[in-house]
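Only a single protein chain was left out; the remaining protein chains are all shown in position.
Per-chain numbering from 1; labels A, B and C assigned in written order.
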C-alpha cells in the first residue's frame, strides 16, 4: 500500500481544481477504505469546479470533491462486520446521523444534519476514499465500474419516477440532464403509457429518444404544453418529473399537468422562483413530492433490478470516459453542454 | 308555492349587492328545488361582494351568489330517484361534468370544467335554489340549519387535515379563518400530538384556543417558527395545513416544517408568490397536497362523523347569525375581521 | 330492427344451455341497447353451464348468460346523454346501486347489492343486450371485437397486479387461466424484476412464457417454493397474485412470499380452506388485498393504455373463436382444459 495518492482537489476558493498528491485517508473503527475504480461527474461537482455562489457558500477548501463512485474495499475498521476486504462497492453519499428523528423513521435521506461525500467531507475524485461501512452497497462482480458508479444518480431518477405510480400513466420529464434521461428510461420500463421529455439541447434530446421517449420536445422550437395537450386529448399528463431547475420549464411542466396530477421535483432552481400556488397547486389538486437523494436502501435495490435485468440500459447517457488527470477536458465538455454523464478513472 | 322569492344578487359589476325579488328557479328533469333554511358566507362571497380583481374576471352579472347552504327539498325533476321531497339536504357545490376523465377516476373535485354554485350558476342567497339532484347530501333531521350549511367548508378542513395521517403528529395551521379554525378542531379530534395555529387577529386566535389549539400564536407578536422549533425540540412540525394564502405565513409554514414533512395547501394567494423550491421543497423532502373542494362523497361522510358524534363542535366558529336582508351588516363584519363564520337566514 | 334474436340460454336448472329465439330486450329511459359483436367466455359462465353448486344456489332460470362483450349501441333511452347510437362499447359488468355507501366513496366494485350482467340479469350471449348507459365504456373503432370484449377480465388482472407497486419487484402468479396469463404480461410490462408463474397445464404454461414469464413452473413436476426461493436468493417474492383458487397453490404462494410481502387474491376457492394465519399472515407481516372486479373507471383507462400502446398483447391468451351456435364445442374445450380464453360471435 502506498502512502499517497493522486486526487482532484479544490485547493483554493476559486474556479478550477488541482491534481494533487494527497495522503491516503486514515480510517476509523467503523470505516472502510475503498480503492476507486470509477468516479462520475455530478452537476454538483460542476458547481464546485466553477465555484458558483452555492459552492462559495457551502464548500470549505481544501476539498477533494466527487461523490459518485465505485471501487474495491481494501481495508476495514475493526468494528466493521458486514463489509469485507475485496467487496466491490458503490457508495450512498448521504451520510446521515444515526441518532436522529428522520433516520429513525426511515427518512435518512432528508436527515437535517446529513453530510454529503465530496461536499461536506473528502470525496471520491482520488485513488482512495474513506467512508463509514454503513454507506457501502455491494455490486455484482461483473458490473462495469462506471455503471456501478452511476447507480447513485440513477437512484435519484428511480426515486423521482417511482415516488408514486407511473404504470399506464402519461409522464413528462422536464430537463434531459443525465438524471432526466434515466428517468425517461425508468418511466418507460415501468409501463408508462407515454413519456414526453423536454430540453433545448438537441444532443440530449437525441439520447432521450434512445432512452425511449415517446416524444422528445425541443422547447426552444415547439411549445411543449401545446404538444402535450394535443397528445393527451386535452387532458395533460398524469405525472411531471421536474429535472431541470429551470423556471420556464417548471411553469411549462405545471401547465402541462392534468388536474389531480402528480409532480416530483428533483431539479434545483438556483434561487426562489414565482409559483402560481392558486392555479398550479390548489385548484389543480396537484400532489408534489420534493425528491432529495434516494431511499436508503429501497431505491438501491430497485436500481439494481432495473440495471441488472437490462430493463433500463443506462449506457447511452454515459457519453464520455476520461482518466482522472484529464479532468479539465471533462469539465469543459460538461460546461459546454456537449456531454451527459462523464466518467473519470483514477487508476 | 309563490312565483317569486327574495334573493341577494350581484346585479351590476361593482362592489356591493342588492336584495331583489327574483323568479323561483325552474328545475330540469335531473334537478331538485331546495327551500333554503340557512346559507353561510364564504370568503369567496366576500370577494364577489367586494368586487375584487378575481371577481371581476370570473363573475357574470346578474348573479345570485352564495353556495354554502342547507334546506328542504320541495320539488324533484322527473328523472330523480334518490332524493325525495322533504329530504333535508346540504349541497356539494362543485358540480362536475360526469363524462370526464377526472370524474370517472374519482377526482370529481378537480374536474376541469366543474361549475361552482353561486359562482358559475345561480346560488343560495335566496329563498330557493335549484341544483342537480346528484349534489344533494341528506342531513339528519335534528341538525341545526347553520351547522348543516357549514358542512361544505368544514369539509374543506376535513379534506385538508386528513389528506395524509395526522394522528400522533405535530400540526401547524397557518391562518385562522373559519376553515383554519375547524382544521384545528379536526386535527385535535384526529389525535394530533400538538396543534399550533397562527394568525394576527386576536379574536380568531381566541377561537383557535377554544377549538383545541395547543398554542395559538399571534404572528404579529411572536415568531411562530421560533415558537414551533422550541416546542418540537428543534425538529419542526410533521404537518402544515396552509389556510391563509398569505405569502409571509406560507414562508413561515415551510420554515417550521420538519424535513420529510407534509403540507396541505387550501389557502389561495391572490397572485403568484416566490417559493424557495430548492430549500423548502426539494432538500426538505416535502410532500405537498393542493386541496380543492372535498372528496365526493368520502369527505362528507367524515364531516358527518365529526359533527354528529360531537368529536368536533363547529359552533364556536359561527360567530354571527343574520336575516338575509341584514346582509350589509354581515359583510361589514366580515370585512372588518370581526366575524368568523356568518349565517344568513332567508326565511 | 328484428323483433327476436338468437340467444344462449340456461332454460332449465340443469347442466348445459340452449340456443333460443328470444325477444330483443326493451330498454328503459336510462338504458342502451347494444348489438353484440363478440362475447367471451368467463370461468363464471362455465360454472353456470356445468350447473355446479354455486350456480344452483345463485342462478334463476331462464337466464341468457354471458357478460364479457363488445358491440355497437343501436338504441339509447331518453335520459341518456353521454352515450350515442353507433358508439362502439364494452361493458362494466358490475352494476352497482348508485345510492350506496360504497358507490359514493369510490368502491362501487364492492357495492353489496351489485348486480352482475349475465348472472343476476339477462346477459350478452345473444345478438343484443340491454344495460344502463352508465356501464358503457367507449372503445377505439379499430379495436378487434374479441379484444374489446376481454377488456373486462383483463381489467381484473390489471387491478390485481396494480393494487400495489410491482415495478422492480419479484412477482409470483399462481394459476395460469386467462386472467393469470394476462397478469403475467401486465406485471412484466409494469417493470417487474421477475415474474414466476405456476400451473399444472402445460398448454397454459407455454402461453405464460409467451406472455413474458421469467420462469413458468409446472407445479406437478417441480416444487415452486423451492424454485422461487433459489431464484430470489432465499428471500421469496415481493408480490403474490393468486389466480387459481386452489388450496395447494395458495399455500405454495404464501410459502414463496417474502416476509413483508404483498398478496392480491382474485382466485375463488370453492369452499372455505385452512389458512395458517399466524405464520402466513401475522408473523410474515403480509398485506393482502381481496380483488373483486375492477376499479370503475380507473382500471378501464389502465387497461386501454396497456392494450392500445401494445405494452401487453392480449392475443396469445385468446386461443379459440367460435360462432355463438358452436357454443357446445367451446364449453367442451374449456372443460377439457384445452382452451384459455374463447370468443363467441353472435353475428
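Simple rule for what comes next: a residue touches a chain if its C-beta (ideal position, glycine included) is under 8 Å from a C-beta of that chain, and two chains touch if they have at least 3 such contacts.
For clarity, every value in this text was computed on a predicted model and none was experimentally measured.
A.B. asks: Which residue among C:276, C:325 or C:338 touches the omitted chain?
C.D. replies: C:276
A.B. asks: Where the complex has a chain not shown, which of C:23, C:140, C:202 or C:290 is the residue touching it?
C.D. replies: For the chain that is not drawn, the touching residue is C:290.
A.B. asks: Based on the whole complex, identify which of B:13, B:29, B:165 or B:234 touches the chain you can't see.
C.D. replies: Among B:13, B:29, B:165 or B:234, only B:165 touches the chain that is not shown.
A.B. asks: Which residues does subunit B use to touch the chain missing from this display?
C.D. replies: 158, 162, 165-169, 189-191, 193-194, 301-302, 305-306, 309, 311
A.B. asks: For subunit C, which residues touch the unseen chain?
C.D. replies: The list for subunit C reads 101-102, 105, 107, 109-112, 235, 245, 250, 258-260, 265-270, 272-278, 281-292.
A.B. asks: Just checking the interface: what residues of subunit A touch the absent partner chain?
C.D. replies: 29-30, 79, 81-82, 98-99, 101, 104-106, 296-298, 301
Here is the rule we use: only the chains that are shown with their structure count from here on.
A.B. asks: Where the CA atoms of subunit A average out and where those of subunit B average out, how many Å apart are those spots?
C.D. replies: That gives a centre separation of 41 Å.
A.B. asks: Taking each chain's centre as the mean of its CA atoms, how far is subunit B from subunit C in angstrom?
C.D. replies: The separation of the two C-alpha centroids amounts to 42 Å.
A.B. asks: Of all residues in subunit A, which are in touch with two or more distinct other chains?
C.D. replies: none
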